[in-house]
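Of the protein chains in this complex, all but one are displayed in their positions.
First chain written, first letter: the chains are A, B and C, and each begins at residue 1.
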Amino acid sequence: MIIVLKPEAPADSAERLLRKIEDAGLKPLHMPGAERVVLGALGDERVLAELALDGDPAVESVKPILAPYKLVSRELQAHDTVVDVGGVSIGGDRLAVIAGPCAVESPEQLHETAAAVKAAGATLLRAGAYKPRTSPYGFAGHGIEGLKVLREVGDDLGLPIVTEVMDTADVAHVAEAADCLQIGARNMQNYALLRAVGAAGRPVLLKRGLSATIQEWLLAAEYLMAAGNPNVILCERGIRTFEPATRNTLDLNAVPYVKGKTHLPVVVDPSHGTGARDLVPAMSLAAVAAGADGLMIEVHRDPSRAWSDGAQSLYPAQFEQLMGSIGAVAAAVGRQL
Amino acid sequence: MIIVLKPEAPADSAERLLRKIEDAGLKPLHMPGAERVVLGALGDERVLAELALDGDPAVESVKPILAPYKLVSRELQAHDTVVDVGGVSIGGDRLAVIAGPCAVESPEQLHETAAAVKAAGATLLRAGAYKPRTSPYGFAGHGIEGLKVLREVGDDLGLPIVTEVMDTADVAHVAEAADCLQIGARNMQNYALLRAVGAAGRPVLLKRGLSATIQEWLLAAEYLMAAGNPNVILCERGIRTFEPATRNTLDLNAVPYVKGKTHLPVVVDPSHGTGARDLVPAMSLAAVAAGADGLMIEVHRDPSRAWSDGAQSLYPAQFEQLMGSIGAVAAAVGRQL
Amino acid sequence: MIIVLKPEAPADSAERLLRKIEDAGLKPLHMPGAERVVLGALGDERVLAELALDGDPAVESVKPILAPYKLVSRELQAHDTVVDVGGVSIGGDRLAVIAGPCAVESPEQLHETAAAVKAAGATLLRAGAYKPRTSPYGFAGHGIEGLKVLREVGDDLGLPIVTEVMDTADVAHVAEAADCLQIGARNMQNYALLRAVGAAGRPVLLKRGLSATIQEWLLAAEYLMAAGNPNVILCERGIRTFEPATRNTLDLNAVPYVKGKTHLPVVVDPSHGTGARDLVPAMSLAAVAAGADGLMIEVHRDPSRAWSDGAQSLYPAQFEQLMGSIGAVAAAVGRQL
Partner (left out) sequence: MIIVLKPEAPADSAERLLRKIEDAGLKPLHMPGAERVVLGALGDERVLAELALDGDPAVESVKPILAPYKLVSRELQAHDTVVDVGGVSIGGDRLAVIAGPCAVESPEQLHETAAAVKAAGATLLRAGAYKPRTSPYGFAGHGIEGLKVLREVGDDLGLPIVTEVMDTADVAHVAEAADCLQIGARNMQNYALLRAVGAAGRPVLLKRGLSATIQEWLLAAEYLMAAGNPNVILCERGIRTFEPATRNTLDLNAVPYVKGKTHLPVVVDPSHGTGARDLVPAMSLAAVAAGADGLMIEVHRDPSRAWSDGAQSLYPAQFEQLMGSIGAVAAAVGRQL
């Protein structure tokens, strides 16, 4: 339920109504705006109706939130959320470019790659210390040692860190080392993890599941916000379809669609979305033209020797060239790098 | 098989070898280039091997075409095909914009809409006289009367016509009225139709089937070329996936992928690719950024009264505004309207 | 609209009302039952409403047909349709088994295979004279010569023939040679073909399209019935999904679901539904247990030499063994071979 207060409502109206909502066992929300004060109430619809808030003298209007997701909905918050990740804004006019290797392999590999992407204009560093692998015999990441390397390289170069967490047991120490916690596609509906990460006090990048509908994706974001975390970044990374030519089918329809439904920023990962280095530049530009707030791109100092995802990682020189093209397309749609 | 002749080969070598290929029951192809003469031979691989063309003194090299499609393959023709549709080029630096209503409803409706899209910068007119409808009780188009209206409006405004043909029995009169024949998504593997349209002497716009792999799509194009038609335009229009939020999932990955595999031009239809008017502008820009050679967009003078596809048709004013944005993104990727 | 007459309605009521429906420009349907006379009226809902049939003294009740398909709906006809194909019933207690090779290759190949499947208990013969092939360079069938061979072998062995037609131009001569015309998966939404086959006066076997929803499939059947053909057999043959292990995903959910929605018989094709010989027996039994009215199975005298679909064709000895198992499962679910 969204409650809009009258302009002339007494100054203590918001506080009074929020208490009333809370006393009824519902979740109260306060959204002071420039022109109007808007309150929210989440919970059992029947209890909400019994409060009869539309009869309150301070209330101008009451309307239900039609979407199954509430906190993430544009119905509840009309303006865009801008998430601050270690000093870098995601969601405003300036596009965020998160780049780096699939995995932390060694301090040298990470540092060299990170320095290259920074020089080319990337503003955040990505790399995995915990890697989800289809086979139990694959390289699963360096874990805590990898986190240390990430932190050191990030600090040295002044790049905020985005890295994946896969287990509730690891949330605390990943949150200590990273500026932004990533929930991977395979864990988008790992609800225990969503709750733990939602409570960890760090911005979160939430990848869309391989076969998650947009509604399921936004409900996963709702888990994070309902656990107390307003700093959620959505990441489209390709869905699973019948087409075998590409690793996944990057669903760019989702970008303008989701931006209509939610106030949260949306970034696009063309590396996983295509699985093929040659397609990454074109799809990066397409994502920006479609309205994405940022990109997440795999780059490796030498993709031919990458321990994982080599086929979809750009060479540093390709990334540098791509950044120039991104700048041009961004300008054409009223954004900037 | 691709046969490259030596620079110093006698002038009659090509003719001699083509005759040899034909005499063996194979299909000969002649592709004179600026620097080298290239021949092709299609058919039974064992017969090809017996010809031992690599031993011929005029031949520099012989290599197989690895893809299952041959004539459409970039292996056989490295440079881009540019298709001329009634004087408008599709496939070069200049983007083609094909716009118009879903169906011919009345002379006035078509003329008013066509005049509006022309004024906004569209260079070709689309509208259906034969409409594939999921239900037998839906409006299936005005048929021959619709074709007449299309021709008159096209002539009056100087816009070449693109329209769908659905039955081998209709190919002759659609080819008479239209500048370009469209094969719809549902008929992409209607092989009798592909053969008939391939022989009709008109350029063809081949839509990708709802669940066609890219390889199947290129093989459908191969049917058209094998029937003698070199003027084939591919059209990505969204694929069927599990996602219910949009009518289809526009597969923009396919644009750079297909342009790597074939020399044929690729246009994108964001109207069917999304099914939602609000998503068409963003996805039009994304398609251009991804490298499409053109767009096919549904516009209606009054979408709220359209007999079909109203929800995905732009208002003329929206289309006009979109054309401005398309021009900006086109320029950013080195193309123009 | 379904109109149920009162038991005591005068004898000429049906005739009178049907004339009234027809005069209003609607399609009248007559369905005399053992206990009640039921009429149908198809067409513009507003015209139907104006007739005010529920006020007629002979009418007990009037209710709309909710499904988008009408003639195929169980709402309109509650009892099962049984289709007679050359003297063999499809849709009753006895399961129909349609078997034979993918294509007519030679008179000997067809005769030997047909004799084997008949000896094992198959009651109808399948084989293609017109073959839809993904590549224009594949074997596309012997055409009219193939039809002659089919007719001769069918007559010789007393097996009714089921064979595919792909082009409106071929409908007349396929209808002359075959007892049942098959619409293939790729042509399920080839509406010109549906209309032509619907008017051809032969039973039709309608395969589900590769990515057709059940509703689209039933609407394709509606095309056939609306064109005047009440003898429609539905055939589930696998849908396209993300799973690469099998050629298609046989959707057996569709069997009980469709049988709840329509009165038409449903057969299952486990050969295309799996694409793998080893899986055909298990899925044949599963189809029978799920309630299918019959099976369509590819058998070849020597699958290792089949010109097409060899990997999914059974050896005659395997088919014979399978028929024994089918009989046992059929009996367990109250059916018989």
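Convention: a contact is a pair of C-beta atoms (placed from the backbone, for glycine too) under 8 Å apart; a residue touches a chain by one contact, two chains touch by 3 or more.
None of the values given here were measured: they were computed from a predicted structure.
Chemist: When the whole complex is taken into account, which chains on show are touched by the absent chain?
Modeler: A, B, C
Chemist: Of A:166, A:235 or A:267, which one is in contact with the hidden chain?
Modeler: For the chain that is not drawn, the touching residue is A:166.
Chemist: Just to verify: which one of A:113, A:190, A:262 or A:318 makes contact with the chain not shown?
Modeler: In the complete complex, the chain left out is touched by residue A:190.
Chemist: So which bits of chain C touch the chain we can't see?
Modeler: Chain C touches the missing chain through residues 211, 213-215, 239, 241-246, 249-257, 260, 273-274, 276, 278-279, 282-283, 285-291, 325, 328-329, 331-333.
Chemist: Residue by residue, what part of chain B touches the chain that was omitted?
Modeler: 211, 240-242, 244
Chemist: Counting contacts across the full complex, list the positions on chain A that touch the omitted chain.
Modeler: For chain A, the residues touching the absent chain are 42-43, 68-69, 132-137, 140, 166-170, 186-187, 189-194, 210-211, 216, 219, 222-223, 226-227, 240.
The rule we apply is simple: only the chains that are shown with their structure count from here on.
Chemist: When you average C-alpha coordinates per chain, which one falls nearest the overall C-alpha average? Tell me, please.
Modeler: B
Chemist: In whole angstrom, how far does the Cα centroid of chain A sit from the Cα centroid of chain B?
Modeler: 37
Chemist: So the centre of each chain is just the mean of its C-alpha atoms; given that, what is the distance between chain A and chain C in Å?
Modeler: Each chain reduced to its C-alpha mean, chain A and chain C end up 49 Å apart.
Chemist: Among the residues of chain A, which ones contact at least 2 other chains?
Modeler: Counting only residues that touch two or more other chains, chain A contributes 211, 241-242, 244.
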